[in-house]
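The complex appears here without one of its protein chains, the remainder shown in place.
In this document, chain identifiers A, B, C, D and E correspond to the written order of the chains, with residue numbering beginning at 1 in each.
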């Protein structure tokens, strides 16, 4: 067993995962540095437990600039009454907490992308220590895992909930039931081409029911997009039998991302003008966006073309684009 | 006369403002610095002229992270045919060009906010030199001035076109005719409480017809918001008789910002959750947004209340908010 | 009158200086910037009033890395009961608030040293706007002004309270009575060689009773040094008749700084070893400190000598010293 | 043997460890970088040898912002006469030399904490290369090792000398004899909970007599604290028989740190006010410090309580504290 | 086989290495980061192929501040006509492309020195991913490899072409024939003392004919130095039979660097005055340079002496020098 060879996690929790009731506390991660020789990162955590039942692990802030998840989970941590619960709910609204505080995708401490850092290391960077703690302590406690994502500061998405195509079809079916229960406006079946280092994969390899979302982006959240997250998490807890009550049924449209032609990249930098918006459909070969060179007026813009027929489900958010940036993502209706 | 005491602008134009036809060139501003002893800032400019007629001065990028204006103007500079023109169109898609290249509100060189730097100085900072050139060279050439704004990276707006309440009611009336011609979804009469240092004021004090816009924000533009800008500028040029053709008529809703109760500020930092979206109406005292303290779960959020009945016309964009940030702006329907 | 030509301060207070009772609020200073287009600096302020009587203006954080003043004033703001007060107490625990939040002497926004920025400007930098507000709004309200200082991160002081030699001997006498009332372990009569731009001078030129302190340093405070500040401010309020009760009498030693020979500067950079500590006496010509060149072992250290007989009242704090740094300050017993 | 698989250290010494007399030189560590393609880090070193006898390895600057050690060792390197020596003294006043030059705990090059980098790597970061050189070259030469520490810029300590509880009780006893000889005002028996990566452990695992100190902090040194270091190092060399003469006997108080309740952490950021000073005693449950929220006046401070009866032996130094910082450390008298 | 255990490179090429004709494209390296969640590094590449024949791999920008190679290769990519070619020419003018864009020796992303990063890792830093792609994809395609270097911003060189002393004398002989064909003013036989991590070694260990250059430096190129590069690369392609025509014969002087006495390092920082220029000869013991301490006038400069007779072939370029910098390199005529 890999875990046997590793030293214990340096992270200590101020909450007791076995106690009933509501506990608000911290995962304390020692972090010695120039401005605090004996400092720590204090990751907020809430545990709400009530007797026997399944455990849900609910996470946001895996990337620090994505906000629907943290909003729904700070709200849930404040409101969830143990009397309503059967089992256990573990809430970490901001997994990569240093990134969340900085409002950046990656950690300002070590530039770690938490979702490419699994299984982590107990003696690695701060980000790797967080991954290791989830890998060896929190994921093993969970039956069902919901990890919220959005587009962050540089991408914008149509709101969807998703699970992965898995080898274990029973596990896969349960995950998609969960996606349906969540009730986002769109739902996607994802086949990850490269899932190495992801939290998703870590959870799935342990046999957990894992679902994720993309609920907007641009480094912001709206009342509408946060509402989808808040309703979705309650629906998932109801579906799992952890809280009582009926799922609020929502219409959803199922989408598919067939292959790498979904993605359109910029080959030149400049000022980007989109000719279609999220949710619009385009035909193969159509111009999705124009990129104006910023060095002079009167120069022809570079064009980004659709490589397949589809629906625009994601786009580059900032007004300027760099060569190599993903400009647009298309999907097809199932 | 103030101008007589000032040394000439150090900026030289590579275009001839008196020549007919299309010219794409630069405003070259000498800028000596560590990484270029004899360097310059090269601000792109296009002039399209054809015989007698009025002059329109069209500008974007007054703040460097606002994109509808630059998109509409890089596009117009590329497409405008002098044969269609009667008079002259001067296009500067990115006034505060260093800020535009950096994608920031203010200049990365001197942190100058161009729209608070007028009338500028020929021997001041780079931003002040740009202001001075507009003050003493470009504005005097113009009859009508359209300056595009949006919310930038930290604010988001309902799309509107606006002009100011002015002492000269004839000048004011002409400006509002121009606003109506622009045809944005919303139109606003603005009474600036403090207009010192603004480009707007500089233009108005010279008796120019001056209109401006707020067309979105969040540091991005959509096909829809850029479309409003592209149609609006053509409508304004048609209205002015500089290009031929009929104005595309658009429905617009007229709004008013009666007093300082329009603005709601955050007194605490945190994760912001809006309970209403742009265009929604709220009643006085209603909670517009909640601000969750990010230090721990289980703490009550701070609430931001509406100080009047109104329509949400602007909001803080980033997911995190700081104490003192403007959280929300309300307006009333006229 | 100079003030008549100036535009009004952009700062607005959320407290009413004329109302009785306790008010905790803010001085809101609009500060537009890249990360908040419509942001503000929110400087905390407390006003405690009760009927007729003198006004004391109490300030800390004039330099942002000096802590005895802010501790005593955050504490006083929390505890002061209007029922105990006759007159008015205005408390601003952190004048240069951006510097205080950053833990730096000067403002991180504009590198402004607030105590060299008076009388300030309403259209200047953030630091100049703060100075202007004190100059034109707060100082005119005050009868007595107590401004706390310490050595900050780079100097360390023996704890003393001080006032200046003034042309108006009646004003001067009242100030030294106040110094005596404060009751610091040491008390100093200061003759500033260059007082231009100081808050002290601004207050004194308006005829206010002005006293100041240096209560420690090194970017920290101890229970002992904070205790001196907390006791001193109460003693001053009692002395002024604003709060009831007897002054707690304290022994103090009076010192004098006769001329520029008080100061000893480093001419070489290196690792500094002091041979005497604060409060020790030295004779003229004695070695106060040795400065080891850090480039190699075995090199002779540079010596810093006393230029007069005296008591070490201040020293360079950090372990490394640069050429030109003030290494030591001596004073003589009166 | 691990060492056999490693490539040789890239560090070359300009001194000959086998030669008699005094040599001042460098450990030259090649460091290619943008501002010097073929640059090096030049770590000063002094070797004083005279015939047969034990070798003492004396180090400071393991953390770059701790000054008593470097002062005592730059001084000793300058003054130690080989005629007084029997055996060999190797002096490296600033182990993590880039950190020492920067005045920071960790290296500005790679942010390496040298005391968590052992055994190091010859092909790793600059900090790892230094660790590797001590691990494979310098430690094997030594019989007795004295490594000076202090609190650095962010902690402040009562002055003590210490050694570790070891499995080899004979080795342990010799180390504590050395601690006693050093003669600091306090002496501590330390049981490290996690000693992985420490220089201490590297030395002890080779069977060396290893002692360390904490002699003050705050990023400074006083005449008094440097005096403890200078006297202590001579006492240790006398104790070891390397230099002649009697140990200067000093009173010392022996302390113990029984368990993790010694440590009190901050859970909220703010302005910290200590209610006790170093060397004061507190009872379990007493308030050690108050933390004022800096966002507004009139808010209740957060309190840090003692979790056991004890003596305050270390505290957070800066005036501001962050959530997760170690606020206070208690010990008990033996 | 090591390669079998590695995951595939994340880099994808937009060119087809097996197709005839000219292709200009990119090596697209996915690089997720705060300012582009789904961004990429786009390394320009040109492939010119025509039927059977050997493959030359031509590279510049291994270090990002060396310019003769990129100039010669951007020029060649533009001009090389497949009709002239027999075989294949793969041109990567800027290997460490992020470093090249930044004008720095190492990558601004990860500070990676590409020429010390071989064999690289597919899951490592951006620089390691580039190294891995050359190691596993491009080098295996090549028969002959020419990697251009110069001194960069901090060194300046006499212009030379070089190859290494190799165990395989046949391989070595072929490489030196190639050096002779290149025709630089100087030619050098190099015995690398430590060749670990170098691109050179990676190529040589695969049995490729590998040559390199140093053609100037100071972070610039002249018409003359770029001319040497442009002529040299054509000569090498002619020599290899890939393009037709006769080699332009050039006089060259063969040099040797016998041992570590070639190098002279600075032990003190300061303002450097060279007493000899590149190409001048010095005798052992002569003063090559003086280093003035910059802290004061009137202090004696430190002297850097020649440790052998020789020709100055390289020198520190910037006007200031740091302790540990390589000041001068000497070579001897063969």
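In this text, a residue touches a chain if its C-beta (ideal position, glycine included) is under 8 Å from a C-beta of that chain, and two chains touch if they have at least 3 such contacts.
Worth saying up front: this structure is predicted, and the values here are computed from it rather than measured.
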Residue of E:18, E:52 or E:277 in touch with the missing chain, whole complex considered: E:277
Hidden partner chain, touching residue among C:81, C:168 or C:267: C:267
Residue among C:153, C:174, C:230 or C:290 touching the omitted chain: C:153
Interface with the unshown chain - residue positions in chain E: 22, 24, 26, 42, 44-46, 65-67, 70-71, 74-75, 77-78, 91, 93-94, 100-101, 103, 156, 218-224, 226, 271, 273-277, 280, 292, 294-301, 317-320
Positions on chain B contacted by the hidden chain, ascending: 7, 10, 26, 28, 31-42, 123
Residue numbers in chain A that touch the chain omitted from display: 267-269, 295-296, 323
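One rule holds for everything that comes next: only the chains that are shown with their structure count from here on.
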Interface numbering overlap (same over half, different under half) for chain C and chain D: same
Chain centre separation in whole Å, for chain C relative to chain A (CA means): 49
Averaged-CA centre spacing for the pair chain E and chain D, given as whole angstrom: 43
Multi-chain contact sites of chain B, meaning residues that touch two or more partners: 65, 267, 295-296, 318, 323
Chain contact graph, described as a line, ring, star, complete graph or other shape: other
